[in-house]
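Before I ask anything, let me first share the structure, which is written out below as structure tokens.
Left out: one protein chain. Kept in place: all the others.
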Amino acid sequence: MNINQLPFINEIYGFLGRDLVAAVIGILIILVFVPLNSAFLVWVERKVAGHIQLRPGPMEVGPHGILQTLVDAVKLMSKEMITPKLADKFLFWLAPIIIIIPAIVCFVVIPFSPIMQVREMNVGILLIFSFSSLTVLSILMGGWASNNKYALIGAVRAVAQNVAYEIPLLLSTMSIIIMTNSFKMSEITAAQSTVWFIVYQPVAAIIFFISTTAETNRAPFDLVEAESELVSGFHTEYTGMRFALFFLAEYTNMFIAASMGAVLFFGGWHGPFFPGLIWFVIKVYVLIFVIIWVRWTFPRLRFDQLMNFAWKFMIPVAMLNLMITAVLLKVL
Amino acid sequence: MLNIKTIDDTSINERVYQLNLGPQHPSTHGVLHLLLKLDGEVVISADPIVGYSHRGHEKMAENRIWEQFLPNTSRIDYLSGLIYNQGYCMAVEKMCGIEVPERAEYIRVITSELNRISSHLLGIMAFVMDIGAFTPFLYGWDDREHVLDILERVTGSRLTYCYNRFGGVRNDIDQEFCDGTRRFIDRLRGRFKDYHNLITENIIFIKRTRGVGIIPEETALEFGVTGPSLRGSGVAYDVRKNEPYSVYPGFKFEIPVRKEGDVMARYQVRMAEMEQSMKIIEQALDGLPQGPIRARVPRFIDPPAGDCYFAFESARGAVGYYIVSDGTRIPYRIKVRTPSFSNLFVLTRILPGNFIADTIATLGSIDVVVPEIDR
Amino acid sequence: MPTEGQKKLLEELKNSFTRALPEGRITSGDYARTGCHLEVRMSDAGMRRIAREMKERRFHLETITAVDFPDSFELVYLYSTYYQDFCRVIARILISKEASPVSVSSIYPGACWLEREIYDFFGIRFTEHPDLRRILNPDNADYFPLLKTFGKTKLTEEIDDILC
Partner (left out) sequence: MKSTSGLGEAIKEILTGSKSLVVGMGVTLKRIFMPIVTVQYPRRKLTMTQNFRGHIEAIYFDDTKSHHCVACGLCVRTCPSHVIKVQGEKEKAGGLKYGQKYYIDFTKCSLCGLCVDICPEKAIKFSHEFELAYLSRWDGVIDIMKRLEERQ
């Protein structure tokens, strides 16, 4: 059913204009998709973690615990939102909002399938990077405002390590953008119709995935909310819906990281016989499975080790890779 | 190793950041309060505050007859309950001169070594979880479940055993127990390969543990550190070898020793110690004699006046019962020398200069059981 | 059945103690019953000298305990070796109820906590101790639990008439 067959569609188009309507509908779809997707991802993570650890994972609510996350969400909504006494009230209230808005906005430029993309921007990749680096701002706000020593240490760690993994992330993506010389996500996907970029850029892919795991504060790099050291890092003092927002943001960032990986290296919605959307979703969920699998296998790095690893290994290799790509492009 | 000199408090008073690694914290293995003075992330001074789970075992000992103190012994260090039971019974038997039949000694050694394996499994995996890897903890828990099932079959309980009696043990072991133990040992040997692949050779684990929290041999001597923490620093002191008791002289087993004294060395000593315990169990099962499991002992015993000190090796170190008896049915004084008490105090000397993450790793590698400190 | 290494070490210890502590009574305990190879009985001084002597021979301080006798306290120091020819020395020191013995934590830093525990349970104040405060009981407690006079509760009376 095409959108143009709606009864009053022409008057609305005339009144609002075609682009605005498309944007409004796209944003509505995203606002519905993000919570559902995070709820599903939470359930997937708990199930995969369970089976890795020889236990079944949530089984109580619904068949195989499908509704577990829904019940958790209702529980979190009904819990009281406590603000610590000497907390910086405004920043404490603002931090969860600042962390969820960029996570949602990044969905605007992700090409789910040839036709399903909310808005085609020529600065697609840049938009995602600029918004995803806002999360560190909100982590610092949350950690500082909650007047808790563990939270402060967590927040300071987040800021200290932020630069360390943003640069290799950008450098590895640059080597892709040199090949397609465009920031448009759809053009990058289009350029990979025959051969996926992972074939050309395996090193950039590895560095990209290591630094996105660090950017979403997961697995070997989850120093910011290290359970066994800092109780639970910057969101120690958050309860109720605010904690749910932090939780939502973490899984949405994971989805964005996986979808960027899919678009940059695994050819977005390109695939032999399934329609575009199916291929995109399969690739994203395979990448998310890898991120979850890595989380439940490795111990945690100390934050100075992370910085050494980033500065002394990832950045030089990413730069080298960039130069080699530039030279090869010039030569071929 | 970080060459940050330990900064004394006075010079940077305003920058000292006091953090309570509070009584309630995910990685203090019990109710332990570590008061850290930090400069940024670096520890300047650490002061463990203990006593949160003090139940007064030694005062209870002065109000109970000798038999009634048995349930207390397995609650002092709940992870090696059987070893403490065996120690207490042997200390009192030594004072009264009770002769324990051969089979009872073998059963005591087998159950103690099984208990040591289950304690090491939990100690190692809790330490690995402090470093950040959650999954090995569940694998260790699964193996430990098998040991607890085997011990439950013969002793009747899973954690706070009250299985030894003066003069022997309470129930006899049957053939099913022996086969179950052998099956368990073969299974655990197979699992070690997975643990080494998953943890020991893991580059992140090596980076987090190599050269961290080093206990030099001299400091270990001054603080009275015993057990795997000492054997990690190069001293081959194991009460079962240096001061043999029960039927341990009859078994061939080595004491694993590492020279480096860092967190990785203590971890490797514990892993090797589990293999030695398995070797002991196999030799004990092969040579298990037939015969009675309990000597003829009067119902209420009263040891002759005088005092006695009996040391034995628990999973955490050298434990000692110092018993003073005045000839009546109630003990005059029972002092339990527990290894975690001295092992924890060493932290105040070796922690300054480390990061917080290393403090947690060192605390986990010393494998402290807090009720054992608080008694 | 002490090994020859132990005998040699014991002999050496015995005559070194007789030289260092003229007033102490040194007897060799029978290991089978009491678990100690050598017993040193002292009046209320000389803890430091024994500790220094032990430190040179690389003994480690296993534990310090106190026993509350009706008229006096008895401080029990236990030293043993880490190395092959195992040997344990027990040093007993009888002190009066109000005495305050000198601390050995300058020689064995590990003794700091052991002495704090003895102060916590018996009220024996050690002089020259880095920070003598309670370790296991709450800081504001005004009682010393392991004294024989402490805690004649209903329960203990009930036990006495049942059992003794």
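In order of appearance the chains are A, B and C, and numbering begins at 1 in each one.
The criterion applied here is as follows: a residue touches a chain if its C-beta (ideal position, glycine included) is under 8 Å from a C-beta of that chain, and two chains touch if they have at least 3 such contacts.
These figures come from a predicted structure and were not determined experimentally.
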- Query: Of B:K37, B:K59 or B:R170, which one is in contact with the hidden chain?
  - Reply: B:R170
- Item | Contacting the left-out chain in the complete assembly, out of B:N20, B:S45, B:Q68 or B:T348 | B:Q68
- Which listed residue (B:D47, B:E152, B:E218 or B:E254) would be found touching the missing chain in the intact complex? B:E152
- Note on the structure: Filtering A:I177, A:L277 or A:V294 for touch with the omitted chain leaves A:V294
- Query: Which chain B residues would touch the chain omitted from the figure, given the whole complex?
  - Reply: 64-65, 67-72, 135, 139, 142, 145, 149, 152-157, 160, 162, 165, 170-171, 194, 197-198, 201-204, 299
- Extract the touching residues of chain A with respect to the undisplayed chain. 48, 51-56, 59, 293-294, 296-298, 313
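We adopt the following convention: only the chains that are shown with their structure count from here on.
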- Task: Pull out every residue in chain A that's touching 2 or more other chains.
- Result: none
- Note on the structure: Two or more other chains are touched by the chain C residues none
- Which residues of chain B touch chain A in their complex? 17, 19-20, 25-27, 41, 128-135, 138-139, 142, 198-199, 202, 204-205, 207-208, 355-358, 360
- Message: Looking at the complex, which residues from chain B come into contact with chain C?
- Response: 50-51, 54, 56, 58-59, 62-65, 94-95, 97, 221-224, 230, 235, 237, 242-243, 306-311, 318, 320, 322, 324, 328-330, 332-333, 335, 337, 341-342, 345-346, 349, 374-375
- Item | List of chain C residues in touch with chain B within their complex | 32-36, 58, 60-63, 65, 67-68, 76, 78, 80, 82-84, 86, 88, 90, 108-110, 112-114, 117, 121, 134-138, 145-146, 148, 151, 155-156, 159, 163-164
